[in-house]
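Only one protein chain is missing; all other protein chains are in place.
The block that comes next holds chain A.
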Amino acid sequence: MKPFEYARAASPAEAVRGFAPGTMYLGGGTNLVDLMKLGVAEPERLLDVSRLPLDAIEQTDGDRVRVGATVRNTDLAAHPVIRSRYPMLARAVLAGASGQVRNVATVGGNLLQRTRCTYFQDVSRPCNKRRPGSGCPAIEGDHAGLAVLGASDACVATHPSDMAVALAALGADVHVTGPGGDRIIPMPGLHRLPGDEPERDTVLEPGDLITAVELPPPPPGASHYRKVRERSSFAFALVSVAAVLDVRDGAVAGCRIALGGVAHVPWRAERAEQALIGGPATGEAFLQAAETELEQAGPLPRNAYKVPLARNLIVATLEELAP
């Protein structure tokens, strides 16, 4: 690990003022510290924002819920309001990592964790995300866990978060403060597809700091988060789905579907949603909607399984949610 300075910010404003090139904000450190040990991240200075007074979960105007950026994953999943009103979010958070990691990991850090692509994490091998222009060996090599939607010739990485998939389905607002002032980024707009700039995971600018995630009122209907992995716990998703389905008089009145493990972003399945709304809530309709969404998929030889897997998962989850 490269030697670095460490400082702690007392307020979000102080953090933003203290940001300079070479600085990285430190949340729970469950990903960043690993990346520093691996030499993938080499900050000159860590600005610890994990103790900022942003650790509250509170109901706000208009029946919304504001989750501070330093709320620990464990506390988010265990909070009575989240458990009762946003059970899909609680499930998604609990599907991630281990109890020990969730005790430390923050909401802001969870959103900004980096891909677990084996090449990205290994400084002895090329990676366009880590070293732009060096190449993407995953496309010819190990990509079994990587993206089938929205990938580019430069990068086939996936975003690893479970929580972000649920937030994308809920359409949460990400509150950001930064050198350019405060702004709100609606999910899933925080993350971006790799295109020819895979080094940029999100639309955030240098110095931007996530201060909160604001949840809109829960959408009507039943919701679920389901994650597929080869072992029962402590593994990243092969594919996951966050889904909300509202059926009235046999017809789909509302529908939200987001997929994890398939793209550089938590993938909001808008085509499937549009195909379903107003139509019948039948297995056949769910299958057609899933296939409509997955027509865009561009799988590689060793991750082609993700396409039928995502299709099955969407259909099975919606069938479970349909009355």
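Keep in mind that, in the parts below, a residue touches a chain if its C-beta (ideal position, glycine included) is under 8 Å from a C-beta of that chain, and two chains touch if they have at least 3 such contacts; residues count from 1.
Everything below uses one rule, namely that contacts and distances are computed from a predicted model.
Participant: Could you tell me which of "Xanthine dehydrogenase YagR molybdenum-binding subunit", "Cell division protein FtsX", "4Fe-4S ferredoxin-type domain-containing protein" or "ABC transporter permease" is the UniProt name of the chain missing from the displayed complex?
Facilitator: "Xanthine dehydrogenase YagR molybdenum-binding subunit"
Participant: Tell me which of A:P53, A:G180, A:G250 or A:P308 is the one touching the absent chain.
Facilitator: Of all options in A:P53, A:G180, A:G250 or A:P308, contact with the hidden chain holds for A:P308.
Participant: Which one touches the absent chain: A:R8, A:R83 or A:R125?
Facilitator: A:R125
Participant: Considering the whole complex, not just the chains shown, which residues of chain A touch the missing one?
Facilitator: On the chain A side, contact with the omitted chain comes from 1-3, 39, 116, 118, 122, 124-125, 137, 140-142, 144, 228-235, 238-239, 302, 304-305, 308-309, 312-313, 315-316.
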